[in-house]
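Notes for the one structure printed next.
Apart from one protein chain that is not included, each protein chain of the complex appears where it belongs.
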Amino acid sequence: MAKNMTINLRIWRQKSPETPGKLVDYTVSNASEHMSFLELLDVLNEQLIASEDDPVEFDSDCREGICGSCGVMVAGIAHGPQQRTAVCQLHMRSFKDGDTITVEPFRARAFPIVRDLVVDRSAFDRIIAAHGYVSVKTGSAPDANAIPISKDAAEEAMDFAACIGCGACVAACPNGSASLFTAAKIEHLALLPQGQVEASQRAVAMVDQMEAEGFGDCSNYAECEAVCPKGISVSGIASMRRAYMKGVFSK
Amino acid sequence: MSRPDVTLVSALMSPVGRKVLTGVTGIGLVAFVIVHMIGNLSYLSPDPQAYNAYAHKLMSLGWLLYTVEIGLALCFLLHAIVGVSIQVRRRQARPVGYKAYKSSGSPSRSGYSARSMIFTGIILLGFLILHLNSFKFGPGEAEGYTAILQSGEEVRDLRRLMTEKFREPLYAFGYPVVMVLLGMHMRHGVWSALQSLGMMSRRLSPYIYAFAALLGALVAIGFLVVPLYIYFSG
Partner (left out) sequence: MSDEVTNSMSELSHSPRLDAKVPAGRLQEKWDAYKDAVSLVNPANKRSHNILVVGSGLAGASAAATLAGLGYNVKCFCIQDSARRAHSIAAQGGINAAKNYPNDGDTIWRLFYDTIKGGDYRSREANVYRLAQVSNNIIDQAVAQGVPFAREYGGVLANRSFGGAQVSRTFYARGQTGQQLLLGAYQALSHQIAAGRVTMLPRREMLDLVVANDRARGIITRNLVTGELERHAGDAVLLCTGGYGNAYYLSTNAKNSNVTAAWRCYKRGAFFANPCYTQIHPTCIPVSGDYQSKLTLMSESLRNDGRVWVPKDPTDTRAPEAIPEDARDYYLERRYPSFGNLVPRDVASRAAKKECDAGRGVGETRLAVYLDFDAAIRRLGSSTIQDRYGNLFEMYERITGDDPYRTPMRIYPAVHYTMGGLWVDYELQSTIPGLFVLGEANFSDHGANRLGASALMQGLADGYFVIPYTLGAYMAGIRQSESISESHEAFTATEEEAGARIDRLLNNKGDKSPTQFHRELGQLLWNHVGMARDHAGLEEAVSSIESLRDEFWERIRVPGSADRFNKNLEFAGRIADFIELGSLMAQDALRREESCGGHFREEYQNSEGEAVRNDENFADVAAWEHTDRRPVLHLEKLSFENVHPTTRSYK
């Protein structure tokens, strides 16, 4: 049978971007090791509704680690202690009965808090809109096999394309940099012939937008790679810089 | 979409440019540090005048030396300015910090060396000023620190100056401590510079990271053996 656990939570509560927030203590005494961390929060919220308290707001959607909606700091680590796992797939068996877990929102100036653990990550959408695409309209595509792409290139592009846009990289970065997110998209497209046409201007536009959004500098800590649910490599950041400088000098 | 309007200056002020500047200047400084360290090791040569001869040769390079010195000064300056600006932007990028924060562990490179770059950097800057004051601008031939090389040339006796300084415990132990900090700074810095200059691939990365650690350690050891030797052999 599944073990019953008591978990103490210290959760960041904040009503709006303007009002100051604070950590509030809660206890869930009927947790199970088979629960996901978000299910623990669900149970807590049911408890809070029953006692006429305000439930904790947090984003979540697919709960299978692919949509990138969820993301909180669990015990000081973005998405919690298990690597390569979004918090929706973090299970309570990673914790011990009686543990006290601090839960905070992803923090960055570019990710303003909406409420409690919910943050606004629209800065990422604006980075993609800056040029995170191939400029091709519907209907103008040649046959899919017209341009051969080596298996290795396709696989490597896929490694970067796997980014779920959750923002853990920003949250974990001591500097609050969005370099891994930005680089992942630049690299995904730069590795494919379809994306190479606009590769340098894409890199310049996206890096400039990243700067405009108020993200911090990258100090090559690689903390982002360690917390990335998809394990995206910081080697992409190196390539992004190459593409950026090429974009500048080839002008 | 038209190409965004970028100039070389605006590019160097961009997040990528700042890293490139840090990396390029850092590599310049690493080169200097390695040459300096090898030079220092000549103190341990069986030839008692080897060190003074090396120093003299360096000084007699003339304009070439001045060019290198100006270059190094620029490197220091830029490296420090960008380093501090990154630190300032870091505060701006996360105005409210975490109550609980820790590293997720490997493959994170965010260990002590990486997290202390700004502190080791500031200490190294302070050290540099003291160091220049003690040695480069310290007592020379005018104060009687003169040595005669085998060739009969009369040169500044840096060896004596060094020997005297490192007989003092503050110098003998203070220097090695700073050199350990230099090694730490280089451990993250060398890896970081290559990453910043885009010279990294996923396969190469672990080797380069190990190489950076090795280089940092070698430089630290290379520098600290001389003061310790002087102190303990005295």
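Here are a few things to note about the model shown:
Labels for the chains are A and B, by order of writing; each one numbers its residues from 1.
In this text, a contact is a pair of C-beta atoms (placed from the backbone, for glycine too) under 8 Å apart; a residue touches a chain by one contact, two chains touch by 3 or more.
Everything numeric in this text was worked out from a predicted model, so none of it was measured.
Shown chains touched by the missing chain in the whole complex: A.
Considering the complete assembly, chain A touches the hidden chain via residues 1-2, 15-16, 32-36, 38-40, 42-43, 45-46, 48-50, 52-55, 57, 59-69, 82, 85, 89, 91, 93, 114-115, 118, 120-122, 124-125, 128-145, 148-151, 154-155, 157-158, 161-162, 164-165, 188-189, 192, 194-195.
As a convention for this text, only the chains that are shown with their structure count from here on.
Centre-to-centre, using mean CA coordinates, chain A is 36 Å away from chain B.
Listed in rising order, the residues of chain B touching chain A in the complex are 1, 3-4, 6, 8, 11, 14-16, 18-20, 86, 89-90, 92-110, 114-115, 117, 188, 191-192, 194-202, 205. Within the complex formed with chain B, the residues of chain A that make contact are 10, 12, 23, 73, 75-78, 81, 83, 102, 104, 107-110, 131, 135, 172, 174-177, 179, 201, 204-205, 207-208, 210-211, 214-223, 225-227, 233-235, 237-242, 244-245, 247-249, 251.
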